[in-house]
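Please read the structure below before turning to the comments.
Only a single protein chain was left out; the remaining protein chains are all shown in position.
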Amino acid sequence: MELHSDPDRLLPVDPRTRDIARGLYESVADLPIISPHGHVDPGLLLDDEAFPNPTELLLRYDHYVTRLLHASGIPLNELSIPDRSGGAPTADPRAAWRRFCENWHLFSGTASGYWLRHEFTELFGLTEQPDASNADAIYDRIQEVLERDSFRPRALFDEFGIEFLATTDDPLDDLAPHQALAADPSFTGRVAPTFRPDAYLNPANPAFVGNIERLAAWSGSAVDDYAGYISALEERRAHFVANGAVSADHGVLQPLTYDLDASDAAALFARAVRGELTDAESTVFQGHMLLESARMSVEDGLVMTVHPGVYRNHSGATFDQFGPDTGHDIPVATTYVDALRPLLQRYGNIPDFHLVLFSVDETSYSREIAPLAGFYQSLYIGAPWWFLDAPDAVLRFRAAVTETAGFYRSSGFIDDTRAFLSIPARHDMSRRLDSAFLARLVAEGRIDEPMARKIAHDLVDAQPRKVFKL
Amino acid sequence: MELHSDPDRLLPVDPRTRDIARGLYESVADLPIISPHGHVDPGLLLDDEAFPNPTELLLRYDHYVTRLLHASGIPLNELSIPDRSGGAPTADPRAAWRRFCENWHLFSGTASGYWLRHEFTELFGLTEQPDASNADAIYDRIQEVLERDSFRPRALFDEFGIEFLATTDDPLDDLAPHQALAADPSFTGRVAPTFRPDAYLNPANPAFVGNIERLAAWSGSAVDDYAGYISALEERRAHFVANGAVSADHGVLQPLTYDLDASDAAALFARAVRGELTDAESTVFQGHMLLESARMSVEDGLVMTVHPGVYRNHSGATFDQFGPDTGHDIPVATTYVDALRPLLQRYGNIPDFHLVLFSVDETSYSREIAPLAGFYQSLYIGAPWWFLDAPDAVLRFRAAVTETAGFYRSSGFIDDTRAFLSIPARHDMSRRLDSAFLARLVAEGRIDEPMARKIAHDLVDAQPRKVFKL
Partner (left out) sequence: MELHSDPDRLLPVDPRTRDIARGLYESVADLPIISPHGHVDPGLLLDDEAFPNPTELLLRYDHYVTRLLHASGIPLNELSIPDRSGGAPTADPRAAWRRFCENWHLFSGTASGYWLRHEFTELFGLTEQPDASNADAIYDRIQEVLERDSFRPRALFDEFGIEFLATTDDPLDDLAPHQALAADPSFTGRVAPTFRPDAYLNPANPAFVGNIERLAAWSGSAVDDYAGYISALEERRAHFVANGAVSADHGVLQPLTYDLDASDAAALFARAVRGELTDAESTVFQGHMLLESARMSVEDGLVMTVHPGVYRNHSGATFDQFGPDTGHDIPVATTYVDALRPLLQRYGNIPDFHLVLFSVDETSYSREIAPLAGFYQSLYIGAPWWFLDAPDAVLRFRAAVTETAGFYRSSGFIDDTRAFLSIPARHDMSRRLDSAFLARLVAEGRIDEPMARKIAHDLVDAQPRKVFKL
């Protein structure tokens, strides 16, 4: 089967509305990419080496893709994911690629399938749907492109038009790659770290005690010294700020916040580092630290992003065999109104404090997040995240939040990806969808076209700059 | 930028479907307005004085509008809302108006923005989008219109084609304005009070004890006499019925109903008036009184409307400074199936008992409310309320409930507004959207056009008359 690239893809099917949408899209299609949250490895740009092969580049690390192949019955090791339990041997890249191509039809209609189509047609010039018969030819074709100098990470960074790219980093990371990139006169892009302290704030995290020990060793305070712990976190944040960070990112199961006094917090902390907290106590301490993190953001200016509502590593056996980020993090119902009230009471209307709330529970968009962001000055509506970062879901998101909160309480697009090659596909998707949504409002007589044009531009440019203080 | 009024606004974008929708809309566009629930002050029509200025009329009391300006960083006092804590001085109307006009783009795509466009173009003849440069000119233009005799409340009441308008009133209100209006031969409209007893039924309401004391003083019974309390409520309802009321409205956090025996209820009440109930006990007593209110409706015929699911006054600091209804009432997840069962077991199939259920949690529409209303004879599906009273949300509502419960279990449109001038904009919006929804069903071959025409008419006319016993 042939593989087509439709220049009008994702635009509304009604011809008049499509015309309006096309005009809006064309006005923003070539604007620079601002990516304030994602998971690209900064070393990729520092080293600027050729991508090794199609499987490493497009398959192995993309758990959106490997999960669906796994669901169809393919063991993860056959997709080149290493078996850390020492079980089955890991397939070679070309064998893994064949499994992918044989099952290309599984991705029809999915977000991953959409991005891969974009990459296949726009970056690699493929003209056939992958299948069992052409898997090797496609592998060779992509491999050939990967070896071109014009396909090195820095060349792509420029070609993609990336103006700002945030990575996600451990609080104790020395940020040497960021420093080296910033110091390199031959690289003019801006690559900023992001402070991601979850495993230092949640006593239920298996790495918590080890992390606190490492943090204490770095700061020189006692492991169970709460004041030292808080100071050390503040100092690490300062290190991130000094190296260009604009935000701190928080992943939690529920966005609970608790307002403990310092002595209660210190007592919990002392027991936490001995692994003595009950689950309920861990939840309270983590909620306290989410509130503390907001305080730190108020003080040091880092934008606070919160990604709640995901049950991590749902399949214990898969986690044991293949580790985290292997496709079985599953959303759960998430509520914000009660949970975040202690934080919003304190900091919800503080000038220059920015809190961006994400959700993987769509029901919260119209019911909670848009109403909250339509009042609190500090609160911005995060772009659709994870499973909701897909065409229909994005349009549902806009429809759910806009009537209550308008366009100017939303964060602008967040790609949140570790798949470097998918960045332009994802931002292009977002621009098409916002154009489609705005065009419908114009066609329905709800806004006028010049206003739609201004909004389309602001959503790509002014709004992410404002929300992320760029 | 120019401001346009599209005669086909909100109709479907597909040309053939739009044609069908336009025909349906035109058949109902000029029918009288029936408004069985809202918050217009009856004194407005009694006094019939000119509206003072654009800010008082369109901005200050519309917390849909002020909330979004607040979110953008504008303090409420700069929007002419009085600071009751004695803090910052309140802006003069013209200064507040300027802040609004400078930020007009924030309302693009919102329900408020849609209604204001309607009012600006249809009532004031504006032809430019408000902005910083034309704020004063627009203010003057509107001010000039407000001073016309044809723009007095009673003249507008007639011009808007309002046949029935319900207000919302305190149980101890003497209803003198309603009596005066009814007695005034020069005013031929029908303006009915609505019994709204929340602050007399919920011991957790800060005004509860004071209200019970006032109620006891009126009735002559002891403050802690439960039987006297029930009788007094019944007598106040009778006063409302005698003055034309058709419904009693209940706002609760969750629609819980409990079936207490009278002695348990009396014991709780005696402690409630001393402020001694725990939160859990307050919830139980309020749930008991919701069931009691249903009993009273069965007996006196007042339609029972229930508006659950809103966390009131979420921002304590804003409440302290500016009072209630200042934009931070936030929806929460709401469930009905278990909560309402005691009520529905008793009264769900009683002839002539009408219970209208509203929701601000969209998930309940297809899951709970439509299935309940598709069985219980007494239960009607309330129109989309508050944040959901917006174009896309209304279409989602119809799509969510119609396949299960059809059109004839829904309440007809409820404007629920204190913004008198927005009444025609809101009812017109509803008529356009129902026409759009019906037209799609016709274009998809699911209903025939004559049936769609009958339904469009019934939704505006027969259905609200039946549900609200007009």
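As written, the chain order gives the labels A and B, with residue 1 at the start of each chain.
FYI, a residue touches a chain if its C-beta (ideal position, glycine included) is under 8 Å from a C-beta of that chain, and two chains touch if they have at least 3 such contacts.
This one's a predicted model, so the numbers in the text were calculated from it and none came from an experiment.
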Which residue of A:L24, A:L44, A:A111 or A:A400 touches the chain not shown here: A:A111
From A:H37, A:H70, A:H250 or A:H427, residue that would touch the chain that is not displayed: A:H70
From B:F195, B:F269, B:F285 or B:F407, residue that would touch the chain that is not displayed: B:F407
Touching residue (missing chain; options A:V40, A:A135, A:V360 or A:V467): A:V360
Hidden partner interface residues of subunit A, rising order: 1-6, 8-11, 13-15, 67-68, 70-73, 105-111, 113-114, 117, 129, 311, 314-318, 327-328, 330-333, 360-363, 387-388, 390-393, 396
Residue ranges of subunit B at the interface with the undisplayed chain: 12, 14, 16-17, 335, 337-338, 341, 344-345, 348-349, 351, 363, 366-368, 370-377, 379, 399, 402-409, 440-441, 443-448, 450-452, 454-455
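As a working rule, only the chains that are shown with their structure count from here on.
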Separation of mean Cα positions, subunit B and subunit A [Å, integer]: 39
